[in-house]
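Can you read through this structure? Questions will come right after.
A protein chain is absent from this complex, but the other protein chains hold their places.
Chain naming follows the written order as A and B, and within any one chain the residues start at number 1.
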Amino acid sequence: MSNVLRRREIILFITGIVGGLNLFEYFFAVKEAAAVASAIRTWVVIISAFALGLGIITAFRVHISHVKRRTKGQWPFSIWLMGFFVLLTLIGLWDTKFIVYDWTFKNVYVALSTTLYAITGFYIFSAAYRAFRARNIEAAILIVSGVLILLRNAPIGEAIWTGFPILGEWVLMKGQVGGMRTLTFVAAVGLVAFGIRTLLGMERGYYGGE
Amino acid sequence: MAEVDRRVLYWVMFIALAIPFISPLGLPVPITETTKAVYDKIETLGPKNIALFSIAGGVSAWPEIAPSMVAVMRHLVKREVKIVIWGFFVDQDITVDMIISNVPELKTKYKYGEDWVYMGYVAGAETAVAQLAADVHAVFKADKYGTPIDKLPLIQKVKTAKDIDVVLTVDTGSYILYYIRHWNVGRGIPVAEIGIAMQADMIVYYPVNLVGVMIGVRGGAEYEKLIGRLADGTIRMDAINVSHLLFIIAIALANIGYVMVRRVKK
Partner (left out) sequence: MNSTRNCAHSCGCPLVLQDTVLRLCNRVDAEDVSLSFSTRFNSREKKWPRTRSALVLLTLYAAAGAGTPPGAKLKPIKSFKLVDESYLYSCEAFLGENLEEILLIISGRAFSFVVLVLSFVFFYIAIQLAKKGKAPKIRRMIAMDAIDEAVGRATEEGKPVHYSPGYAYMSLSSEQGPQTLASIGILSYVASLCARFDVPIIYNTCIADSLPLVEETLRAAYRNEGKPEAFDVKCIRYQPGQSEYVSAVLGTFQRERPAVNMMIGGLYYECVVIGEAANVIGATQIGGSANIHQMPFIIATCDYAMIGEEIFAGSAYVTKDPLVTSGIAGGDWMKMLLIAITVIGVVLELAGVKVITQLLSW
C-alpha cells in the first residue's frame, strides 16, 4: 500500500491540482474557487502544526540513539535535552504562567536566543577581516562602498567628516539600487519558472522522484 | 597583519564593545528622514485613530529592535492612539510583556479592551496577513487571554484593514512585504516598519508604499531623541559607533597586510 501511495503520478496529480487551483483562485474572481483555495490554505496551516510533532519525534529519535550508543561527548546532553523538553512541556500544558516555566522561558530561552543572534556580530567581524581584501577593482569598489555605508550608519561618521553620511546615503539609496533590484527581479522570475516546472512535473527532486 | 587569529579579533571586539557600556561616549545621533517620517505620521494620530502593532520578530532580535518598539509604543501612548497588537512569532508573548514592563502606561493609563488589545499569535504568514486585511473577525474569535471579541469594544471597531489608520510592523524579514502587498496596495493603509539593520534599503524599493523605516538600534536611538526620552537605544549607539569604527580599522589593516604580503611574494 505504501508503494502505491508513493507513486510519482499521485504526487504530481495532487501538486498539479492544488497548485493549479491556487493559481486559478489568485487570478479569477470565482467565489467557489476562492472558498476551496482558502480551505486548502487552512489545511496547510494544520499540516504545519502536525509537522511540529513529527519534528519532535525526529529529534528524539536522534538523541535516543546517542544515549543508547553512549556517543562520547554527546549522550549526557541528549539526556539533558530530552528531560528538559518533557519537563517543560508538562509544566507548560499545566500552566504557562507557572514560575518555573515563565522564568525558564524569559531568562534562559531569551538570553540564549539573543546570545546566538549577537554572535553574528563577531562572526561578521572575522568574516570581514578574512574576506574583504582588495584583490581586484571590483573588490576594492565593494570595500569602499561598504565603508561608506558603515560610516553613514554610525553617527561617528558624521562626527569625523560631514561628507561621509552624504556619500553613504548616495551609495545606499541610489548606487546599489539598480543591482539589487535586478537580483530581486531575476530571483522572482526564476522562482516563477521553478513553480511552473513543479506544476508540470519537471521538478522531481523535492519528493524523491525517480 | 594579514592573518590574525580569530580569537584575538573576538577579544578586541568584545573589549571595544564593552567600553561604551561602562563609560558612554555620548556622541550625537542625527535623525534620518526615514525615522522622522514614522514619527511625523504618528504625530498626526490621536485618540480617534487606531494603530496596528504587528510583531513579526523573535526575542533573538531584541538587541536591535527592542529600543525602537518601546520608543514607538511610548509615542503612541503619549498621543493616546488606540493600539491593536497581534503577531506571528511563537515567542511574542515575552516581547509584549517586555513592552508592557517598559511602557507601564499601557496598564495604568490605558484601559484594556477599549484603548488597547493584544490578540495573540496567528499562524500562516502571508496567508494570515491577507486574511486579516479582508476580515479580522474571521481570524480572531478571542484575544490572547480568551476574551471573546464581542466583549472587546476596540476590536469590534476593527473589522478589516480599512479600520486601521497605520500599520507598524516589527519585522526581521518579510512581513513588511506582506503588509505592503495586502494592506497598502489596493487598500491604501499606511505601513511603517520597525526593522533590523539589514532592512535599511527597504525604503528604496518601496518609497511610495512605506511611510518610513526605523533601522536597527539607530532607528531606536533616533526615535528616543524625537520623543525626548533617551533610553537603551541611545546607550547602544555608542557600541554601534565603536563596532563600526573597529570594522573599518580591521578591513584597513587586513588590506594593508594583504598588500604587504603580495609585495614580499613578488
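Note that in this section a residue touches a chain if its C-beta (ideal position, glycine included) is under 8 Å from a C-beta of that chain, and two chains touch if they have at least 3 such contacts.
Since the model is a prediction, treat every value here as computed from it, not as a measurement.
In the complete complex, the hidden chain is touched by one of A:W80, A:F98 or A:Y123, namely A:Y123. Among the residues A:L54, A:L87, A:V144 or A:I166, only A:L54 touches the chain that is left out of the figure.
Residues of chain B that touch the chain left out of view are 6, 58, 60, 124-127, 172-174, 177-178, 186, 198-199. Where chain A meets the chain that is not shown, the touching residues are 6, 23, 26-30, 41, 44-45, 47-48, 51-52, 54-56, 58-59, 61-62, 65, 73-74, 112-113, 116-117, 119-120, 123-124, 126-128, 130-132, 180, 183-187, 189-198, 200, 202-210.
Rule of thumb we're sticking to: only the chains that are shown with their structure count from here on.
With centres defined as mean CA coordinates, chain B is found 19 Å away from chain A. Contact residues on chain A toward chain B in their complex (touch as defined above): 38, 41, 44-45, 48-49, 105-106, 109-110, 113-114, 116-118, 121-122, 125-126, 128-130, 132-135, 143, 146-147, 150-151, 153-159, 165, 172-173, 176-177, 180-181, 184. Those residues of chain B that touch chain A in the shared complex are 4, 6, 9-10, 13-14, 27-30, 58-63, 91, 94, 97, 123-124, 127, 131, 197, 200-201, 203-205, 215-216, 218, 237, 240-241, 243-248, 250-251, 253-255, 258-259.
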